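With one protein chain held back, the other chains of the complex are shown just where they sit.
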Amino acid sequence: MSHAKFQDCIQACVACAVACSHCATECLKEEDVKMLAKCIQLDLECAAICRSAAELMSLGSGLSQELCRLCTRICNECAQECEKHAAMGMEHCKECAEMCRKCAAACEQMATAA
Amino acid sequence: MSHAKFQDCIQACVACAVACSHCATECLKEEDVKMLAKCIQLDLECAAICRSAAELMSLGSGLSQELCRLCTRICNECAQECEKHAAMGMEHCKECAEMCRKCAAACEQMATAA
Amino acid sequence: MSHAKFQDCIQACVACAVACSHCATECLKEEDVKMLAKCIQLDLECAAICRSAAELMSLGSGLSQELCRLCTRICNECAQECEKHAAMGMEHCKECAEMCRKCAAACEQMATAA
Partner (left out) sequence: MSHAKFQDCIQACVACAVACSHCATECLKEEDVKMLAKCIQLDLECAAICRSAAELMSLGSGLSQELCRLCTRICNECAQECEKHAAMGMEHCKECAEMCRKCAAACEQMATAA
């Protein structure tokens, strides 16, 4: 698969990593951090995988698809958690959930491409 | 400084990191890799700093400006090397040089912002 | 400076990054997460800088010393915060503070080496 074909997925991964790191740091400023602990944890895991997937795809690695498969899973898990808080009005969680869902979709497409 | 203000610089950094990693891997496929050794080395250093700067800014870190100052330096150095090969027709070096120059400018603005 | 000379500092940085990420995740499991919010934030920033410093040194980058200078600062800041909670019996903060102090010392030596 070419770098060009990877481009959309790379963009989705880096945008998701940025949103997750940002969400984590904003969650830490909220009044009820305890309630957001799981969200922060998933943000950190998701950001780490997304950064790694973006790097591997940029390098045109043969492992990109397998990493994207893992990325889809953690992105959906993180989105699901963020969506709970988005529903309560937390803007950073809303933005993060959207980026996670987009990234999950892009990574799934990448993972299953021939 | 807010996450929103960081956004342009973060985008420039992640785009530069992707272009640098991609340039490195494309350089490794060229006939005369030896001539591109310095370019590959700078690509790797630049990608590492850019990824780190993007992460720190996403976290809203107080060290973001200082890291952006380093980022400007390595981006300009990498751009200068890539431009030599861009002039010889290497597309990946041309694209990388452009991303590096944009990132250097964005990081300089960030580093000197009040 | 040679890779061999970098070795101790690289080790200190990677150990510190691991301790910081681990401290963040353990803090998130504590009863009073709110009290630990600043600690978690500094853990994340410190881990990001340490990983980056280790990568740059592994690459033998000319920017290693400057990055180590930033690393010393964030390590000391993170250590100071962790030490408060270490005094209250939190083992992960105690371990993290120790790794941060070691890393700050190693990075300072690196940053000021001729």
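By letter and in written order, the chains are A, B and C; residue numbering begins at 1 in each of them.
The rule we apply is simple: a contact is a pair of C-beta atoms (placed from the backbone, for glycine too) under 8 Å apart; a residue touches a chain by one contact, two chains touch by 3 or more.
As the structure is a prediction and not an experimental result, all values here were calculated from the model.
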Sole contact to the chain not displayed, among A:L36, A:L59, A:A79 or A:C103: A:L59
Omitted-chain contact residue, chosen from C:L59, C:C75, C:C93 or C:M110: C:L59
Touching residues on subunit B - with respect to the absent chain: 21, 24-25, 28-29, 31-34, 37-38, 40-41, 44
Touching residues on subunit C - with respect to the absent chain: 3, 10, 14, 17-18, 21-22, 24-26, 47, 51, 54-55, 58-60
Contacts of subunit A with the absent chain, listed as residue ranges: 41, 44-45, 48-49, 51-52, 55-56, 59, 61-63, 66-67, 70, 73-74
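In the analysis below, only the chains that are shown with their structure count from here on.
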Superposition of subunit B upon subunit C: rotation angle, C-alpha, nearest 5 degrees: 180
Subunit A and subunit B, separation of their C-alpha mean positions in angstrom: 22
Residue list for subunit B, restricted to those that touch at least two other chains: 51, 55, 59
